[in-house]
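Below you'll find the structure, written out as structure tokens, and then a few comments.
Yeah, one chain of the complex is gone here, protein chain that is, but the others are all in their spots.
Here the chain labels run A and B in written order, and each chain numbers its own residues starting at 1.
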Amino acid sequence: MNQDARTLTLAEIAERLGARLKGDGERRVSGLATLRDATPDQVAFLANRAYLKDLPQTRAAAVLLAPDHGEACPVTRLELDNPYLGYAELSRLFDPLAGRTPAGIHPTAVVADDVRLGENVAIGPQAVVESGVELGDEVVVGPGCVVGADSCIGPGSRLHANVTVCHGVVIGHRAILHSGCVIGGDGFGFAHDGGRWHKIAQLGGVVLGDDVEVGSCSSIDRGALGDTVIGDDVKIDSQVQIAHNVQIGDHSALAGCVGIAGSTRVGKHCMLGGGVGLSGHLTIADGVQVTGMSLVTNSILEPGIYSSGTGSMDNAQWRRNAVRFKQLDDIARRLSRLEKAGRSS
Amino acid sequence: MNQDARTLTLAEIAERLGARLKGDGERRVSGLATLRDATPDQVAFLANRAYLKDLPQTRAAAVLLAPDHGEACPVTRLELDNPYLGYAELSRLFDPLAGRTPAGIHPTAVVADDVRLGENVAIGPQAVVESGVELGDEVVVGPGCVVGADSCIGPGSRLHANVTVCHGVVIGHRAILHSGCVIGGDGFGFAHDGGRWHKIAQLGGVVLGDDVEVGSCSSIDRGALGDTVIGDDVKIDSQVQIAHNVQIGDHSALAGCVGIAGSTRVGKHCMLGGGVGLSGHLTIADGVQVTGMSLVTNSILEPGIYSSGTGSMDNAQWRRNAVRFKQLDDIARRLSRLEKAGRSS
Partner (left out) sequence: MNQDARTLTLAEIAERLGARLKGDGERRVSGLATLRDATPDQVAFLANRAYLKDLPQTRAAAVLLAPDHGEACPVTRLELDNPYLGYAELSRLFDPLAGRTPAGIHPTAVVADDVRLGENVAIGPQAVVESGVELGDEVVVGPGCVVGADSCIGPGSRLHANVTVCHGVVIGHRAILHSGCVIGGDGFGFAHDGGRWHKIAQLGGVVLGDDVEVGSCSSIDRGALGDTVIGDDVKIDSQVQIAHNVQIGDHSALAGCVGIAGSTRVGKHCMLGGGVGLSGHLTIADGVQVTGMSLVTNSILEPGIYSSGTGSMDNAQWRRNAVRFKQLDDIARRLSRLEKAGRSS
């Protein structure tokens, strides 16, 4: 996208989003903001009823909203059934990074002679691309990235600065890898013998499907034998750990600080809240949601929402209750005894 | 600080710390250690009553301590009301890194032509500083760092090796960013439609106030619209995740492995223990402390100490109690029935 394209008329926006325009289509806008913050050259959106209160006062040039909220809108309307989706699409039109990286290999990048490059590949300063790598069309390798030997990165993928892709990793189309993430570090595998640990070389790889995003400083470890496999359209937040031979089904989303132990298989369309932990060798069905910081130690075979933990409370109250938790089995037994005594009396 | 300054007389130390010297001020010392480990050319400190037992045997040249512990001290005293603060100040005088990095741009660094540099800036080997960046006086950009386009780093800030600051990030004075941290990676935002995820470009930035420290491998994500904002004097440990549009008030401290979900606002002078998780869209009042690994899913509107979890115990005991936790609502109902039966009998 060139600089010029970064202002759009409302009619252009309506056409790109498939929205119904009610108002002045010639007006040009240069950005996107919330109802409350939008200036007269920006578009706002209403995707959550909680913000309906901000609609009457908005100064936005236009508002993306669902048809049933149109009446209350004081400015030009862009009506859509899913205004949050419209917001997502519009946000990408105004993304200052989009198209900003010129193709070409920076002179300080170190690129092995046998690397296969698609069209319009960009490799940033101080990057390293090792022997045998294949980079598809329009791939962007950011500054300071390292792409290990024999890895393959699909067309349209972007590695932000300081990403590490280890050797023999396969990444699909349109991946977005954020800074500091590491794809293909060794899994954690050791045999125990004679009171010490003996390393198991991690001979598998990592395969990422299409449209995968991985957040900053996240780790996806390579398989021990066979690969760690991340499905299509899987979205992984920052500070996540995915151990060796884990499989994540298509369209699942993992929030920040999630940790998944070795060989666990997560289904499709799953959502793991922040800080969730899954033990190793589990099977998690399609459509499972786990709420934040829950620990799952057994397979989950039915879709649904799952949780663990106690909820937070005032520390003094918590101390009293936490002490009682340690007595809980005893409490339950005493209760049963009382019930029996009641029945027999 | 030059090499020479790394030895100091006790009188010099007393003057710098504003301590009362009781003993030989001419004696030179070259470092700092605990009461137990200090050699005769080092200063020790007593800031915690638990270590009072180590005072009589110390071999230190002098001890930083509160006036009421002076009597028991066998060597020269440096009396201060807050000896821990004195220790902090003294530690910085002996920091081998202080002043060690010479100003200048390493020939292997890649610095865009239009970067604005203050006085005495140091840019290390293999670093990348992109177009439009502004680096204030005395800024140190360590080896392998990447500073993204249009970011601004305030005077006296230090980026240790391999830090990533993404585009459009604003950092105040005297920041300390440790290796591997990432400031300004994309927030985790997607619209769901048609069974798949649609990326929301993260158009906001990150603003760090003055005197912020960020630990190694921590992530602070950029805002979706509007900025993620970290106040002045906020201290963030290693392995922390701060999601998009979070706001952290001045003087708050976040221990290792904390995770804060999107748009949550943490007040001033808060302290979050290691591994604490805060759900998204919460408000946490000023002066709140949350103990380690607690999950907070509701706003906290009063200062105080908050906790969740069960405390740890022997696994066999825990198994029995954890089973009972799943029956807890049933236990409570049965107890109520017994109480009613007792009252009616």
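Heads up, the rule we're going with is that a residue touches a chain if its C-beta (ideal position, glycine included) is under 8 Å from a C-beta of that chain, and two chains touch if they have at least 3 such contacts.
This is a predicted model, so every value here is computed, not measured.
Chemist: Please pick, from A:Cys152, A:Leu254 or A:Val290, the residue that touches the omitted chain in the full complex.
Modeler: Missing-chain contact among the listed residues: A:Val290.
Chemist: In the full complex, which bits of chain B touch the chain not displayed? Write them out.
Modeler: On the chain B side, contact with the omitted chain comes from 31-34, 37, 82, 84-85, 87-89, 91-92, 94-98, 100, 106, 108, 124-126, 142-144, 160-162, 176, 178-180, 211, 213, 215-217, 233, 235, 237-239, 251, 253, 255-257, 269, 274-275, 292-293, 309-316, 318-319, 322-323, 325-329, 331-332, 335, 338-339, 342.
Chemist: Which residues does chain A use to touch the chain missing from this display?
Modeler: 108, 110, 126-128, 130, 144, 146, 148-149, 162, 164, 166-168, 180-182, 185-186, 188-191, 193, 195-203, 217-219, 221, 224-226, 239-241, 243, 257, 259, 261, 275, 277, 279, 290-291, 293-298, 304-311, 313, 317, 320-321, 323-325, 327-328, 331, 334-335, 338, 341-342
We adopt the following convention: only the chains that are shown with their structure count from here on.
Chemist: Quick one: report the Å distance separating chain A from chain B, using the average Cα coordinate of each chain.
Modeler: Averaging C-alpha atoms per chain gives centres 26 Å apart.
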